[in-house]
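Only one protein chain is missing; all other protein chains are in place.
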Amino acid sequence: MTANAPGPGTGTDDGLPPLVDHHCHGIIRHQPDPGTFAAYLTESDRPPAAGTTFFDTQTGFAVRRWCPPLLDLPAHCPPDAYLARRRDLGPDETRRRLLGATGIGAYLLDTGLPGDLTGPAETAEAGGGTGYEVIRLETLAERVAAGSHDAEDFTDTLDHAVRNAAHTAVAFKTVAAYRHGLALDPQPPTSEAVHTAARDWLAAGPPRLTDPVLLRHLIWLAVATGRPLQLHTGFGDPDLRLDHADPTLLTGLARATADTGTDLVLLHCYPYHRQAAYLAAVFPHIYADVGLTLTHTGPRATAVLAEFLELAPFGKLLFSTDAYGLPELYTVGSALFRTALTSVLGDWTASGAWSAEDAGRVGAMIAAENARRVYQLPAR
Amino acid sequence: MTANAPGPGTGTDDGLPPLVDHHCHGIIRHQPDPGTFAAYLTESDRPPAAGTTFFDTQTGFAVRRWCPPLLDLPAHCPPDAYLARRRDLGPDETRRRLLGATGIGAYLLDTGLPGDLTGPAETAEAGGGTGYEVIRLETLAERVAAGSHDAEDFTDTLDHAVRNAAHTAVAFKTVAAYRHGLALDPQPPTSEAVHTAARDWLAAGPPRLTDPVLLRHLIWLAVATGRPLQLHTGFGDPDLRLDHADPTLLTGLARATADTGTDLVLLHCYPYHRQAAYLAAVFPHIYADVGLTLTHTGPRATAVLAEFLELAPFGKLLFSTDAYGLPELYTVGSALFRTALTSVLGDWTASGAWSAEDAGRVGAMIAAENARRVYQLPAR
Partner (left out) sequence: MTANAPGPGTGTDDGLPPLVDHHCHGIIRHQPDPGTFAAYLTESDRPPAAGTTFFDTQTGFAVRRWCPPLLDLPAHCPPDAYLARRRDLGPDETRRRLLGATGIGAYLLDTGLPGDLTGPAETAEAGGGTGYEVIRLETLAERVAAGSHDAEDFTDTLDHAVRNAAHTAVAFKTVAAYRHGLALDPQPPTSEAVHTAARDWLAAGPPRLTDPVLLRHLIWLAVATGRPLQLHTGFGDPDLRLDHADPTLLTGLARATADTGTDLVLLHCYPYHRQAAYLAAVFPHIYADVGLTLTHTGPRATAVLAEFLELAPFGKLLFSTDAYGLPELYTVGSALFRTALTSVLGDWTASGAWSAEDAGRVGAMIAAENARRVYQLPAR
């Protein structure tokens, strides 16, 4: 762990162990056109405002800082030059170079997003690591619904599907924050309520799952397996209403699940990350993730990580990139995490607030060890 | 754009273009007595607590830092000495000196506040810039109501008044946050609902407009004109309940207006500025303003601006002073903005996170260009 400012390009000589990216997504296999590429830099689902570009964001600037040197271009080169070089190299070589520089040793990949995306093993292989699967509950339920002929069939099949998934996946994930908001009744629904909700939902289409009874049912099915449950909280695309994704809304669920033996992992959390850190401090089974937040805040990742580290116990904080679609987001997410962690812990060591030994130990915990313990991954 | 610490007094040699102050107010024409002067330093509407003074705030200290040198006194001189010198110079010379040092080239002035205040042209002239008018919707409605004999007359006249205002004003502004809070039904009210609300309001006095139906009606009248609509969010005087001014409460309105072609500009936003930046990131027609927040936070303006710049796309952030009553607030607002912007972008350039070229470009966007584009001001 050194406090030196990193040069351009990522570096993995900072003394951290191979990272465990405990929440990420597949990479598009084809070459994106410029508009598609830019759209992956934002959480917006609309075109940029007239006169603006998604490259003029912290994520865009971070991509231009960290990625061009890995493709033999100078840092901060214009987007067009970068995209041209990327096209020349092709998607496979680009992915290999960009993931190879991350120092990520384990990829816990949420497979619930649609599109022609790399899977856990394929993604990890490009980066020289190991892949694991995270099952998105709502996608699983929608898939089961598509093949169900009635509510009873649906609930039975779903029950089996969740229990089966727990044998191969390392964790579950819920996007209830997007589908309803986190202000859900914390108790498990009765089987009658589930049956009624399933019947109504199936009769309606079934479209995208937004029914709060079924969302709660999924959460409790996952909790019953004992696998850690990842919950999206905080910012994301505008499907979500931000204040309805405040993790404090999960306090009731935290209390209701405190004695189940299952861990809950709050993802992203921003701008309510201090609230998430508080929950991780007072509930033994609650963890928090710095994920998406660091990727989207560029040089502010240092300040934001420091805010997480106010109340969050050091054994309760996990690293992820939340990368999706572009291998660049793995590069940027890991580089910003490394830079931020090295800077924060280095400053605290330099001031005498922390010992160098503690800083090294905590760095390794957040980078990898906490996740290895929570998800019961093999020691490296 | 340089990263040098500014000396005492404001300086406009930082490479920024003439600033566009997209939200400000008139200046009192007379010489304020000491109590009146101090009252403009705070958002409180009551006397200071026993044993305290409004000068012992970040705003008070910032005035004492930036303004005395412009009146030939040392920075940080005692309030009494400053006020005595100010009295000697008289209001016109004081205004000329204080505004002349701001480097503001365009003043977009909300004319909806009562009192003997300078108007857009008069204010701009003192500062060597150009004045534009922003129409405060609630003031306009209250003025129309005072001359209306019934609800039909009121709604017809109001409709014409808003459309006429759009021909001369560059924007509208709503203070619904003060009058009701931002948790308003996002859809436009029906004309029956408007008629009933107008009838009840007129029958009651009409006092200060607080009816949520009429507040929504005003918002939608303004949106229909295509002129940008400024919305007060976040802190302000204690009329307002702070948590009811959280900009995330506007998510429904953001969705409802997404396809109208009209831009919404969230003013001030603090301490919910990260939430405002998120909205600006995911909705193309949402902009955010650093305004009042920088003026009131003194040397913390740098940190607060950096927080805005986490999620806000660089093309979506606007400068304002929100100055009101005292020319000092123009001086302080522009000086703190310059200092903060120079410091933040300078640090990011020095660390290699940003290129110097990008920093210069983004500085100009936030200082002036974004506002020129949004309000369709002539290029300078």
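The letters A and B name the chains in turn, as written, and every chain counts its residues from 1.
Throughout what follows, contacts are C-beta pairs under 8 Å (C-beta built on N, C-alpha and C of every residue); 3 or more make two chains touch, one makes a residue touch a chain.
This is a predicted model, so every value here is computed, not measured.
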Full-complex contact with the absent chain, from B:P189, B:P284 or B:G298: B:G298
Residues belonging to chain B that touch the chain removed from view: 5-8, 42-54, 56-58, 61-62, 65, 75-76, 235, 237-238, 241-243, 270-271, 296-300, 303-304
Missing-partner contacts on chain A, residue numbers: 246, 248-249, 251, 254-255, 258, 274-275, 278-279, 281-285, 306-307, 309-311, 313-316, 347-348, 351-355, 357-358, 362, 365, 373
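Quick note on the criterion: only the chains that are shown with their structure count from here on.
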Averaged-CA centre spacing for the pair chain B and chain A, given as whole angstrom: 37
